[in-house]
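Excluded from the complex is one protein chain; the other protein chains are retained at their positions.
For reference, chains read A, B, C, D and E in written order, and residue numbers begin at 1 within each chain.
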């Protein structure tokens, strides 16, 4: 299995609901370094998993919808804690939708086997979500 | 599948038995940067794989039993080479026991699918152990 | 000249005033990986620049006053943009005051020549402040 | 499952054929930081996945055949784009052949379950190839 | 003294003339992770060393002139070895000229005290050039 991964980052504010979060119940924020790994059984005729420029642009487009936002005020996230693991899943779902719609080129969506999205929130913690594509 | 990972470090001394180890047969030491990845199919009602504070505290408790020790003098390791890969397995087994005993909260142990423990021993080498939990 | 450096991190929310900041005028946040380098001409009688445990605890105490805060609501920062470079200077000033008050031990404050505080805000940007101590 | 990983690097020149590559159709180059992860169900009698010195030497031998080369002039790569993902596969295949031939010791080849080769080409992109061994 | 630093990367091909270079006399290439640190005594009225967006765009403009090039064919470099240390100096000189011409805003050039350009060529080597500005 081949993998290609690209990375970018995003800076957001949010707060959490629940005693388990301690001081993180207060409004605070995070820089997330976001890495997307795309997996494919065989390379395409150019020798690629996918066009790396398209992969970076697609990731950037997904992150731009979240960038410099207070996630507490984003309608889709109402009633949810936007934890790092939840956001990893959310970035996965938004990227998967764009890939299915052809963002990485016409033949690529069907050829990709799976994807993993990793968000590094600090030097000592990260979260990820991975699943099959297609 | 969701993942949450936390990291910490530990500094130990040890020596190895066997010609394959060359100069590492002498008493020496290492700093291990230790990373634990916990995997779970669905997030809990707070949006978490587990309480990140508990995960860090549990990892620290396991490492504190090894920290600033000469592993050659630790009874449980008698007759064994405490290689990086062996120690990755050992940290896994000690963490798994604490998780099973409830260290990450009452409902978490049963919900976790698997765990991976990685020990980075130098800029050019690391070892890991992973297995299912439960 | 000898240096000793320790690092920790802090997560905050804030917004900026001024067109130069573009989308960062909105409420957002950051994880800052904070590194403090302490410099000294000669080591003390233990062979140290200072007690590394004290250095880490003092840095943590300074960061805990900022951690999980919306800096827009912190009184001392009223009317200021809490940019990464400003915060590097602020952490420096707060650390310098604690060091002068003896946080690193009785003889250490007078022996330290200078200090540098670095805040990494993302994989592509960091800021620092450095100055003499004493 | 236990893992042991070692890393090294290699610097090469090459160009790509195909409009999808944009400016990378011109002759350029890359530093690849190369990481090899070897996986094994049980450790050997020394407590090892394999001799780490042999693993590093075998990786270095494979990379030395590519080092400081213009890959456009290497006969085996004629007619192919030497993309990062292709090269990850190529390093895998060359390492797997050496392992099968005994480079990691007589009993090791049969005991290894799988291998993953990762090439980091820049701070924002990497590619990998992984497969079973044996 | 305050610092602000930004980073980007560039991929090039080149060869070296001189026996000291050994196999690097052959045409090969490199990924350079490039970091620029700008230093200033006092922050501007926005609390900045300079506009971070401008700093990144100016660095990118300088690197784009080198990106995906065989430096052996670049006229300005004829008769010179484009070593990492030489290129650090060259990026410094090109950035300094753009800054002097106003790339970081009208008042910034005169306020900057010094600059440091670092190029990381591999996990085990980097080079830098620093000097006063103005």
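FYI, a contact is a pair of C-beta atoms (placed from the backbone, for glycine too) under 8 Å apart; a residue touches a chain by one contact, two chains touch by 3 or more.
Note that this is a predicted model, so its numbers are computed, not measured.
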{"item": "Option from C:11, C:27 or C:49 whose C-beta touches the chain left out", "value": "C:49"}
{"item": "Chain not shown, touching residues in subunit B", "value": "7, 9, 11-14, 23-24, 26-33, 67-70, 121-124"}
{"item": "For subunit C, the residues touching the chain missing from this view", "value": "1-8, 37, 43, 46-49, 51-53, 56"}
{"item": "For subunit E, the residues touching the chain missing from this view", "value": "16, 18, 20-22, 80-86, 88-89, 118, 123-131"}
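We adopt the following convention: only the chains that are shown with their structure count from here on.
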{"item": "Listed chain pair A-B, B-D or A-C that repeats interface D-E [over half of contact pairs the same by residue number]", "value": "A-C"}
{"item": "Most distant chain from subunit E, judged by the mean position of its C-alpha atoms", "value": "B"}
{"item": "Distance between the centres, which are taken as Cα means, of subunit D and subunit C, whole angstrom", "value": "41"}
{"item": "Centre distance in Å when subunit A and subunit D are each reduced to the mean of their C-alpha atoms", "value": "27"}
{"item": "Numbers and ranges of subunit A residues touching at least 2 other chains", "value": "7, 123-124"}
